[in-house]
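Yeah, one chain of the complex is gone here, protein chain that is, but the others are all in their spots.
Should a chain be cited, it is by its letter among A and B, assigned in written order, with residues numbered from 1 in that chain.
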Amino acid sequence: MHAPLDFAEIGADVLARIRSRAPRVHCITNTVAQQYTANMLLAAGAVPSMTISPQEVAAFVTGADAVLVNLGTFDSERRSAIAMALAAAAGKPWLLDPVFIERSPLRAEFARRLLNSGPSVVRLNRAEFAALDPTGGPPECFATAHRTVVALTGEADVVVDGTRRIAILNGDPLMGLVTAMGCAGSALLSAALAVEADAWLAAVAALAVLGVAGEIAAEGARGPGSFAGAIIDALYALDRAAFRARLKVS
Amino acid sequence: MHAPLDFAEIGADVLARIRSRAPRVHCITNTVAQQYTANMLLAAGAVPSMTISPQEVAAFVTGADAVLVNLGTFDSERRSAIAMALAAAAGKPWLLDPVFIERSPLRAEFARRLLNSGPSVVRLNRAEFAALDPTGGPPECFATAHRTVVALTGEADVVVDGTRRIAILNGDPLMGLVTAMGCAGSALLSAALAVEADAWLAAVAALAVLGVAGEIAAEGARGPGSFAGAIIDALYALDRAAFRARLKVS
Partner (left out) sequence: MHAPLDFAEIGADVLARIRSRAPRVHCITNTVAQQYTANMLLAAGAVPSMTISPQEVAAFVTGADAVLVNLGTFDSERRSAIAMALAAAAGKPWLLDPVFIERSPLRAEFARRLLNSGPSVVRLNRAEFAALDPTGGPPECFATAHRTVVALTGEADVVVDGTRRIAILNGDPLMGLVTAMGCAGSALLSAALAVEADAWLAAVAALAVLGVAGEIAAEGARGPGSFAGAIIDALYALDRAAFRARLKVS
């Protein structure tokens, strides 16, 4: 019989490894999210890069430890950058964040095609998941069929692969009032993938760390404006004891 | 005889409707302003989207309740996105923010052509208005000729249509030291257009709400860096009593 997993230890370990190894995360992401995403990665100890230039993206991905593919800006330049990035990423972990695919059929179709390239994790909210998976089945089936991890964020974050499921109950409603919070969270998750080979554990760790940081930040914030900076501060300062004391999973 | 309008009640009502109805505002705006604009809309209770992809912009506009057209990034991609957005926006309120047209004759000419598409409101500063209206006449004549509302922002904000004029005396000089404050204000005004059919009232309400939030924020800010977040907080937390106590119109 296995001992139960100590998620507080795992999450704190993943964060400690990001801080000590400073993984490079190449982010193909939307223009709204770029600055906040870079700041969250820096606060966690990772090193962001963001280019989508066709002449450079392969070189940046080759030097990176993980790749984030976010569909929030869906222009032809980014679509070809994604193709080049994934070709260069062979063997490296990468995350798909199919932003707003429920609002755009073309974007949803593009996201479904990207599943063939084997994302380590797909992070999305429930509306996006419904657009990505027309079967209407549970995320476990989707994860099994596509051999990936599904990280469904919302009031509770649920992370599943074919055999494991966990709900993370941390976080704060203010997180939904800061633009690019989800995108930046996907970037943090990508950094976790760079230091933790088990993609399910990496996803659990990153979402738990961000949720706990959000709770800490909310206690001192006067609204979404101060909260946006406070969660970066809280992520930067998060220690093992505070993380353990606050983590709520089920 | 009509009772005089109670602008404190109107402004608070418009904000309350944004908070309860969560209107979708599609923003074609410049890359400098995207993040701040999205955060201001979220703090007010609206739902921003930002895509300019030719394959998607019509779908996003179709699902939106109001549209913002900001000329701060003036590239060919945005120009064609604007044309597609306005074609899809038929009947929906939209706002024109002709950023920096006094610095670029081509941009000014483009802005003048957009007037033919019937913006509900044109929001701009005095230098931009002088470039938009070569007649040098008062904004009332311009508003009448183009059947629109002119929201002239500056030390005092002046909102006119063909028959009504008001000056809003709230605000703080720090608002001029945060980039994209005007652009984000235009987005807030667009959200107001989504919940208030009288475009003049919507403009008055949105500029008054932002000006009062700016005054509250300035009291606690140590400079433009903290002010940028504080005004978002103040907008998020603004209540009817504080708004009424501070509103200054003439």
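Heads up, the rule we're going with is that a residue touches a chain if its C-beta (ideal position, glycine included) is under 8 Å from a C-beta of that chain, and two chains touch if they have at least 3 such contacts.
Since the model is a prediction, treat every value here as computed from it, not as a measurement.
Annotation: of B:Lys92, B:Arg107, B:Arg123 or B:His146, B:Arg107 touches the absent chain (contact as defined above).
Those residues of subunit B that touch the chain absent from the view are 30-33, 35-36, 73-75, 100, 103-107, 176-180, 221-226, 228-229.
In the full complex, subunit A touches the hidden chain at residues 31, 34-35, 38-39, 42-43, 48-53, 55-56, 59-60, 63, 77, 228-237.
As a convention for this text, only the chains that are shown with their structure count from here on.
One inter-chain figure worth recording: subunit A and subunit B are separated by 33 Å, centre to centre, where each centre is the mean of the chain's CA atoms.
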